[in-house]
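Take a look at the following structure, please.
A single protein chain has been omitted; all remaining protein chains appear in their positions.
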Amino acid sequence: MLQNVPALPGIFRFLDLAGIAVFALSGALLAVRLRRDFVTLAFFALVTGVGGGSVRDLLIDAPVFWVRDPLVAPLCLAVALLAWFSPERWWEGRLLVWADAVGLAAYAVLGTVKALDYGLTPVTGALMGVITGCAGGIIRDVLAGQPSILMRPEIYITAATLAAALAAGGTVLGLPREVVWPGAALAGFVLRGAAIRWSLAIPEYGRKRNGPGS
Amino acid sequence: MLQNVPALPGIFRFLDLAGIAVFALSGALLAVRLRRDFVTLAFFALVTGVGGGSVRDLLIDAPVFWVRDPLVAPLCLAVALLAWFSPERWWEGRLLVWADAVGLAAYAVLGTVKALDYGLTPVTGALMGVITGCAGGIIRDVLAGQPSILMRPEIYITAATLAAALAAGGTVLGLPREVVWPGAALAGFVLRGAAIRWSLAIPEYGRKRNGPGS
Partner (left out) sequence: MLQNVPALPGIFRFLDLAGIAVFALSGALLAVRLRRDFVTLAFFALVTGVGGGSVRDLLIDAPVFWVRDPLVAPLCLAVALLAWFSPERWWEGRLLVWADAVGLAAYAVLGTVKALDYGLTPVTGALMGVITGCAGGIIRDVLAGQPSILMRPEIYITAATLAAALAAGGTVLGLPREVVWPGAALAGFVLRGAAIRWSLAIPEYGRKRNGPGS
């Protein structure tokens, strides 16, 4: 049941750590905005950085990826220190939103691929990719008492779904992963990027065909 | 440690999927009432449909029941599509509340039986039944930022507790499951139904013997 985590080539190991760092930073900066203390900030960095992958690993019965990894927890702590000691204006622009979009797309693909490697069907595999990309941020928002991304009409989970579905579809069709992985991640990133750039939102229930207030 | 999930006879497989569908619908309809988009609606359908059983399976160290099941995730997505495209007035009456009562009672019994099959004691086994019946709805409400069933005095968890306790007791006493399972589920359903029909609530602390405001 417990197979080995697929050995990631060097570039993916780097992307993986980069994605964790970006998500950890988004957690730490939420704590900064809420004017919390350093311990809370470090806790939010960890939860946001590893939350999505932890939920995925628990669901697919894999060892939780960061618990025995010598780098991931120290990386989240380093990110927390960076957020605490750096000037807040570093993070005021949209840099973080764009970095988060990269992390979201990469995580959705990596999460899907890992789930398929554990023998899941394409549908549940893609679902695990979506969870990997989104659950960390959802847990962060619930713990902070903020409305989570689930409650906002932004194209966020949708972009993760696109990347995860393409990754699952391409893998099932037997396409080479050198094509499928970057392509799926790019598609998710472009959709999320378009949503950021033009403030796109998906229609909410009741505005779709019943008219407002229906 | 990881035994096989008990093979359910056909009727129980059907009841199981029916219970998932009812809970998924309650999640999707909460998203509809909150005027969310389809992705959120599908996420709520899945979380509510499988949340309780997932928590149970993680706690008892069983493979999470829906992750390798080819039907459960697509069923939740189908329910989400139904909720999105159907006229909202279909769901305005008390149909859903009553269907939820059926799901609650059935899940409390099935969750208890599975836990006992994994070697739990009657007390923790019954607790797992209660968790199976109630945790999906609690997670749904927390994610939506709504007061959860835990915070309301309705007889809901109490009904699940009755069904689970009867299922655990009957199983421990060696009574035939053809009697215990339907009997326990019926008792839970009748109690929940009475609470719905006559708006019964259980006394809250401070109203029980100290008088209001004490």
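As written, the chains take the letters A and B, and residue 1 is the first residue of each chain.
The rule is short, and it goes like this: a contact is a pair of C-beta atoms (placed from the backbone, for glycine too) under 8 Å apart; a residue touches a chain by one contact, two chains touch by 3 or more.
All figures in this text were calculated on a predicted structure; none of them were measured in a lab.
Considering B:P74, B:P153 or B:P182, the position touching the chain not shown turns out to be B:P153 (whole complex). Across A:A31, A:V79 or A:A106, the single residue that touches the chain missing here is A:A31.
Against the chain not shown here, subunit B presents residues 1, 58-61, 119-121, 123-124, 127-128, 138, 142, 147-148, 150-151, 153, 157-158, 161, 201-207, 210, 214. In the full complex, subunit A contacts the hidden chain through residues 2, 31-32, 34-41, 43-44, 46, 54, 58, 63-64, 66-70, 73-74, 77, 84, 88, 142-145.
Note that only the chains that are shown with their structure count from here on.
The mean-CA centres of subunit A and subunit B are about 29 angstrom from one another, to the nearest whole unit.
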